[in-house]
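Have a look at the structure that comes next, please.
Missing here: one protein chain of the complex. Every other protein chain is in place.
In order of appearance the chains are A, B and C, and numbering begins at 1 in each one.
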Amino acid sequence: MTAAVASQSAGPRRIRWADMGPFIALAVVVLAGVMINSSFLSGTNIANVVTRSAFVAIIAVGATFVISSGGLDLSVGSMMAFVTGIMILAMNRLEPSMGGYAIVAGAGIGLVVGALCGLLNGLIVTVGKIEPFIATLGTMGIFRALITWMSDGGSIPIERSLREPYRPVYFGDVLGIPVPVILTLVVVLVGAFVLYRTKYGRRCMAAGSNADVARFSGVSVAKVRTTAFVIQGLCVAIAAICYIPRLGAATPTTGQLWELQVITAVVIGGTALRGGKARVWGTVAGALILEVIANLMVLSNMVSEYLVAAVQGVIIILAMLAHRFIK
Amino acid sequence: MTAAVASQSAGPRRIRWADMGPFIALAVVVLAGVMINSSFLSGTNIANVVTRSAFVAIIAVGATFVISSGGLDLSVGSMMAFVTGIMILAMNRLEPSMGGYAIVAGAGIGLVVGALCGLLNGLIVTVGKIEPFIATLGTMGIFRALITWMSDGGSIPIERSLREPYRPVYFGDVLGIPVPVILTLVVVLVGAFVLYRTKYGRRCMAAGSNADVARFSGVSVAKVRTTAFVIQGLCVAIAAICYIPRLGAATPTTGQLWELQVITAVVIGGTALRGGKARVWGTVAGALILEVIANLMVLSNMVSEYLVAAVQGVIIILAMLAHRFIK
Amino acid sequence: MSEALPIPGPSPVQPALPLPAMQAAGLCKAYGPITVLTDIALDIRAGEVHAIIGENGAGKSTLMKLLSGHVLPTAGHLAMAGQPVEFADAVAAEAAGVVLVHQEILLAGDLTVAENLFLGRELTRGPMVDDRAMNRRAAEILASIGAHCHPRDPVSGLPLAQRQLVQIARALLEPRKVVIFDEPTAVLANDEVAALLAVVRGLRDRGAAVLYISHRLDEVEALADRITVLRDGRMIGTWPARGLTQRDMAELMVGRKLDMLYPPRRPAASGDPLLRVQDLSVDHGAVQGSFAVRPGEVLGIGGMIGSGRTEMFEGLMGLRPATGSAVLNGTPMVHRSVGAWQAAGLVYLTEDRKGKGLLLDEPLGPNLTLQALTEVHPRLTLDRKAEGAAVAKAVADYDIRVRSVHLDAGQLSGGNQQKLLLAKVMLTDPQVVIIDEPTRGIDIGNKNQIYDFIDALVRTGKACIVISSELPELVGLSDRVLVMRGGRIVAELTGDQITEQNVVYAATSGEGHGPQGAQP
Partner (left out) sequence: ATGVLAQEKRVIAVSIPAATHGWTGGVVYHAEQAEKEIEAAFPNIDVIVKTSPSATAQVSALEDLAAAQTLDALVILPFTSEELTGPVEQVKAAGTFIAVVDRGLTDPAIQDLYVAGDNIAVGANTAKWLAEQLGNEGNVVVLRGIPTVIDDERIQGFTEVIEGTNIEILDIQYANWNQDEAFTLMQDYLAKYPQIDAVWANDDDMLLGVLEAIRESGRTEIKYALGGNGMKDVIEMVMAGDAMTPISTPYPPSMIKSAIYMVAGQFTGQAPMRGSFKLDAPLITPENAEQFYFPDSPF
């Protein structure tokens, strides 16, 4: 009976120290930043870094769905370029007839295209039963080739007349908070709600944790995973919407290697690659960590430019090790 | 007692059709090649393609160890560049005193460096307990930065005087069989022997299939996985040895994105990414499939240069789908 | 198999008058060339507990999977209340009111207890899952079956027994017409078993039809209204339970007379201890455990579920963080790992055969020789012949019923997996064996054999530690029994003190008989 007493008293949700890992790692990196360069903490710099991390953070929220449901998406970077390309083409085409509203219409088209791209990935993985790594590696090539083809190997710039009205979506702010940050917050809140508070979220975890059990329990694993890929596509489109005003063009190199950053953010955030666990807020911390590290590389003058990638690699590994020791 | 009798009479190992998948896919791709362009079957072309696939095949044999033991190595491409750079530097340094023997000494150094790089990966993954994806993504950045730094962003060419004696290692042949092909065969045979015929191979499968079972059976999962990474490092060094005479230089772009090709080859070959199963011969077929597809893209006139990557992506996905249908 | 049945009395009963809740006719199942079940006819009535018994590999689990849609039959029909039904999958069967509690545990480890219970049928409030309601319901249902875990515990951290109870709770969440239990008590200890039996009776009294598989014939005797016997994939018959004794059941299952179950008492062990353990403490498990075992001795470890027995020995083996000292054969064991222990002559057999014991997608050979790789394959290369011989010997020695030696371990029946696991550990030829639940899921005919095996082992001067939740086994096998409670060794029983009552008493109240403290 002792056992019973002990477990009964376990009571409400415990604070899990392990879950704090990414936030502690973020704090450590920020602290390092402060020590390396005093201007790190300047308002503009912090605002820049946080705003910039919006792209990876938003896409990584989608990736949290995919990964926790047992999938993996290597195509997000190319998909981002492709969706950006389609959106700019659509906006430019619509601009003569719609004026500024072309932006809204283009964004809508982007969301639809993003969702369709995600659907494609999802169907190849679930209906075609192909290892997600390979399936999305395939579509990564496909999307990248499509944007190269659409841009004839060059670039697809947005119309000048659309630049001004579109600008605030990246550069504007509401009550001092940059718009991309607000957008990220909304995406994260919605993502956390769906993952932690809805049936779908539950089923996502179950599908990622043990697909057989989920199946026996009447969960359609294929549907759950496909939906996760669609959500990923939508997140990519949202990121694309706030990316366009920043750079104003889509090129064959847009979003290159973002997939690796996104997955790294998710994993640093505490979501396991084998699925079954999701840490949306951790994911955001992961995205911030990556962006802060990159920022520090620019702010500090200690490393040869050739070795920046090495230092970044070392810091990421150290951050993960710090995790372990905290656990 | 009927049961016992039946088991005795069940006879030898069955032929598993599913295991033939990669070879059938290879046959299909080759057949497509023949139909697309008559010069595909020309002796030179076939020899070129097969010889070229040696690098990916050799590295992929190592990756088969890592993946089947439950790991993943994204750093192989950069490691290849780094090892190549170290070897060339060593050979150039030794050349004045040793002459042609500098090649042998340099190759030896390359093997040691490769093994050490693998050991580093292995220790980060097993002792540091960091998700292999992240750990090797980190070392990928590190190795790439090191070669960039070693070459000052340019290239590290091998001494002219070493070129001629070294040439045959890539361009030579024995009884008409190109040396790299022979090397690949040796690596594959040794790999297959170790995986299927030794105790280590058994432990590898056990660690990848269920780490807990392995632990409870007295298998040191950490040691097995670390060894797999070291084997991967050795394979990278072997690939580097036969790569150097081909172009005679190491550059920051050497081996770029090979990690993806290598993993694709392994998975197309029938090894599951989640570990526990290894198909060394399938891996070789996978490497050949990739190289043949790339070759066909150039030989055929059907696709725009912008879309080559898309068509390759589609073909890989189709090849994987073909697998499924055969199963 | 055509020899006359040893039971003279009852003949197979005729179908009763009211429509059976579920009916099976001509059910067959084959995996490729391997026939597992042939021509099974069964009627399952509401308000009745129908026990299915048979040897390991007889096809009981397979039959249950056919009835509950987890596996599709190769031939035959099912009907519910007279209407023919066909289940496309387990979900369809559950919708029709048929649910199976699996022999092996099927839960999503990352989810909490409550999340697992309600997976696929979450309670919601608006668009949100109603965790509070689900946790409340879960707590109720867990309490009703005597499970002590918390609804918010992650399943992966639970001991095997609690996981089994969660699985049972999952089946009982909604009212069912047919509830199938496949060896539900194999991983449970006495008081949990009692609670479960009460649950089963409750189900029956509320009009459900219950199918019940167990190798513990006392449970079958206590519960069953009717009993069906399977042997080698065929039906031997169905009898009313009242007329059958446990001995009758055993003989129907095995098809021959059975000898005495437990080996005769051994002379008291003397000599220096083979293994001496001092102050062993394990995180979340044992506290300062000290004990010793002598050559020629079977040391039994008793205690309730959750008393920390498994944890203590996993800690000893170096499989969990632990502190304390151990001396084996006079040599202090400083570095404790499974490999080091094995080299020194001690092995541990896990209670969790699926999770920690066997590689389910590997064939028999690799599984059998995994732990004894160097013994079986002394040279650089694998010795296939030696491995084949080892498999053949294990199959014979442990009576592993496989229809083909090329099957994967996961395709063996539960009991045969257990035998394979036992054979695997024994292949290392240890001095001291620690067996956690040695006969879990093994049929009555084979238990015998395993007891004899343990007896023969210790008679050659070796020693065996048996952790068991089955009291008769613990009492019948042990020369000495340590009882654990709350992670501590609270009693040591020797000689005549070893009775079921004393073990239970010590396990629950802590007032053990005999000398206080566990030092021998």
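One rule holds for everything that comes next: contacts are C-beta pairs under 8 Å (C-beta built on N, C-alpha and C of every residue); 3 or more make two chains touch, one makes a residue touch a chain.
Everything quoted here is computed from the prediction, not taken from an experiment.
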Problem set entry | Selected residue (touches chain absent from view) among A:I177, A:A249 or A:A322 | A:A249
Seminar exercise, completed: The listed residue (A:N92, A:S155, A:T198 or A:S220) that touches the chain absent from the view is A:S155
Exercise. Among B:M20, B:A222, B:L247 or B:L321, which one is in touch with the chain left out?
Worked result: B:L247
Problem set entry | Contact footprint on chain B, counting only the chain that is left out | 37, 39-40, 42, 44-45, 48, 52, 148, 151-155, 157, 171, 246-249, 251-254, 256, 294-295, 298-299, 305-306, 308
For this session: Would you write out the residues of chain A that touch the absent chain, in ascending order?
Result: 37, 39-40, 42, 44-45, 48-49, 52, 55, 148, 151-155, 157, 163, 246-249, 251-257, 294-295, 298-299, 301, 305-306, 308-309
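In this section, only the chains that are shown with their structure count from here on.
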For this session: Indicate the whole-number Å distance between the mean C-alpha point of chain B and the mean C-alpha point of chain C.
Result: 44
Exercise. Distance-wise, how many Å sit between the C-alpha centres of chain A and chain B, to the nearest whole number?
Worked result: 31
Exercise. Where in chain B do residues touch two or more other chains at once?
Worked result: none
Exercise. Quick one: in the complex, what on chain C touches chain A?
Worked result: 70, 89-91, 94, 106-111, 115-116, 119-122, 124, 127-129, 148-150, 152-153, 304-307, 485-486, 508
Exercise. In the complex formed with chain C, which residues of chain A make contact?
Worked result: 1-4, 7-8, 10, 12-13, 197-199, 201-203, 205-206, 208-210, 212-219, 276-277
Exercise. Which part of chain B faces chain A closely enough to touch in the complex?
Worked result: 124, 128-131, 133-135, 137-142, 144-146, 148-149, 152-153, 260, 263-264, 267-268, 272-274, 304, 306-314, 316-317, 320-321, 324
